[in-house]
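Handing you a structure now.
Removed from the display is one protein chain of the complex; every other protein chain stays in position.
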Amino acid sequence: MIGALRTPRGLFTLALLVLLAALPLLTQAFDQRYVLSVGTRIVIWSIAAVSLNMILGYGGLVSFGHAAFFGVGGYAVGILSANGIASGWIQWPVALLASATWAAIIGALSLRTRGLYFIMITLAFAQLVYYVGSGLDAYGGDDGLNIGRSRFNGLINLADKASFYWLCLVLLLATVWFSGRLARSRFGFVLRGARSNEQRMTALGFPVFRYRLAAFVIAGTFGGLAGILLANEGAYVSPAMMAWMKSGDLIVIVVLGGTATLFGPLYGAITFFALEGALKPMLDLVHKGWGEHWQIVFGPLLVMVALYARGGIDSLLGRRHG
Amino acid sequence: MEYLLVQILNGVQLGLLMFLLAAGLTLTLGIMDLVNLAHGSLYMMGAYLAWTFIGWTDSFVLGVLLALPATFALGVVLEMVVMRRLYARTHLDHVLATFGLILFFNELVRVIWGPAGKSIAVPPFLANTVEILPGVPYPAYRFALIVAGGVVALLLAWLVARTRMGMLIRAGASNRRMIGALGVNIELLFSLVFGLGAVFAGLAGTIAAPIGSVKIGMGDDILILALVIIVIGGIGSIKGAFVAAMLVGQIDIFGRTYLADLLKLFMGPASASAAAPAISQVLVYVLMAGVLVWRPTGLFGQRS
Partner (left out) sequence: MVEPLLSTQALVKRFGGLLATDNVSLEVRPGEIHALIGPNGAGKTTLIGQLTGTLASDSGTIHFAGRDVTRLPTHTRVRLGLARSFQITSVLREFSALDNVALAVQAHQGHSFRFLADAGRDERLRGPARERLDAVGLGARADTHAAALSHGEQRQLEIAMALAGEPKLLLLDEPMAGMSVEESQRMVTLLRGLKGRHGMLLIEHDMDAVFALADRITVLVYGRVLASGTPDEIRAHPEVRQAYLGEEAA
């Protein structure tokens, strides 16, 4: 652990975590409240990206429907809230259970397929959730639903921006910690082995399907956690949070940061949102008004990343060991 | 009864449109093993180009005819600049790169044509109705769509089944290494196939425009539907894409019309009209899930 700090990666990560921990203090000192809400969103998206990385990175399964878990987690909170159940002690476990259940169902169906069919079927199931959400007329349909934030008997006030941010950050660190342990555990070895050579793993006697399904459920549950937080962040849920482009964004984040790396998804999320924040003013500097078209630069940038930057940002920090 | 017939025709018309979009996609998937999310962008670009050309020429037919070579050229350029570098890569790289292209094209359209949507009017000579059965009128434009879509589908079937290029396409879809061994210029073949797919996508976007609208991101959701159709039909199978497109067309129309009526029995008319399209979309995905559970490589897909 101490040894890791001597590497550029260790130092960089430590500096980043210190910065993240201090963000509410900094934004208060410089009176930049907007930055804190962006920071909160980055942290929440990082949780989702870390969870996607468990199946996409370590499992090698390109799941194209991860944003559905934003929706399942978020709507579980929203629907309970709309029905007068405001306690987070009830909302959160129910939302996590709903996410895990949904992951188990679509995992059991999707994991029978391979390759492109898997990409498509996960996408299709996410679309299914999306359309169910937009068809939920009683809960706002396409327009979404304003909700009250989860209550925890005064233990923590989620409406307080700084407290909420720190809660999200702690949950992110817990998620990263878990994902790191998972990757190196017996379970993780099986998962990564199946990515490398599924046929061999089966011949060795591993029922690969079960391990992948378990990974899918774990990832879905953490994805649901991100959905819970997203719903509480804006006190609002809508089908837009699980549009398929959001699933695409999540994949972009994971690949951008570096698949199958511990902090890659976090680097990816920060870069993704920072690029959006930075490209606008940069383009405006070149020519007034160009800033709003930042995606015309961002899109080709993604193409370049796919073509030339295979290891993502994590690989810029030097070779990994193990 | 007449109502039913009209709805079935609407389903056929939607199915044919979806087939045009899905055909190019299933070819690039089957032959190049390329996941091209930006196929929907070609659908959109086709429609915008047609809008511009129709404005210049003041003629729907001329505009559409000019838009076709333009989308072909766009497809070929795209293939040469980006896609060709992706063939040897993983599906994940395909997803990332073509997702980037979607963002690029959506923004490009905003820069060139502005954020507001455009509309293409139904050409005057197709603005009236035709009698499909005595006493059953049907919009002439939609009828023309069915005819045009059917002709193009037949043309494609002929191209794939009867021509040398089609032979190579079929060989390539079932065994990519083989066409290399046949001494074919693969780079050229891939460019042509991709360009062809672009034309079909652009054509679909163009002729769908008078009954829908031309707007940014119009290809994004319909792309997913096209991908679903391909997966149901089996990747690389033109026949599969056709059958699946027809199925999806009927389900969609059924959902939008009969389901709404059915739901009105259980809920208020407003909620029923709101829920029906969503449920019909859900039905399409349920169909796909069912097919894949039954046959994990689609209805007409290659067994591995």
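Order of writing sets the labels: A and B. Residues in every chain begin at 1.
We take it that a residue touches a chain if its C-beta (ideal position, glycine included) is under 8 Å from a C-beta of that chain, and two chains touch if they have at least 3 such contacts.
None of the values given here were measured: they were computed from a predicted structure.
All shown chains touched by the missing chain in the whole complex, by label: A.
Touching the chain that is not shown, out of A:36, A:190 or A:279: A:190 (per the contact rule at the top).
When the whole complex is considered, the residue among A:35, A:85, A:173 or A:214 that touches the unshown chain is A:214.
The omitted chain makes contact with subunit A at the following residues, 178, 181-182, 184-190, 192-193, 196-197, 199-207, 211, 214, 218, 322.
Keep in mind that, in the parts below, only the chains that are shown with their structure count from here on.
With each centre defined as the average position of its C-alpha atoms, the distance from subunit A to subunit B rounds to 31 Å. By the touch rule above, subunit B contacts subunit A in their complex via residues 29, 33, 35, 37, 82, 85-86, 89, 91-97, 99-108, 110-111, 220-221, 224, 227-228, 230-231, 235, 271, 274-275, 277-279, 281-282, 285-286, 288-289, 292-293, 296-298, 304. Those residues of subunit A lying in contact with subunit B across their complex are 56, 62, 64, 109, 112-117, 119-121, 123-125, 127-128, 131-132, 134-135, 137, 141, 244-245, 248, 251-252, 255, 259, 293-296, 298-303, 305-307, 310.
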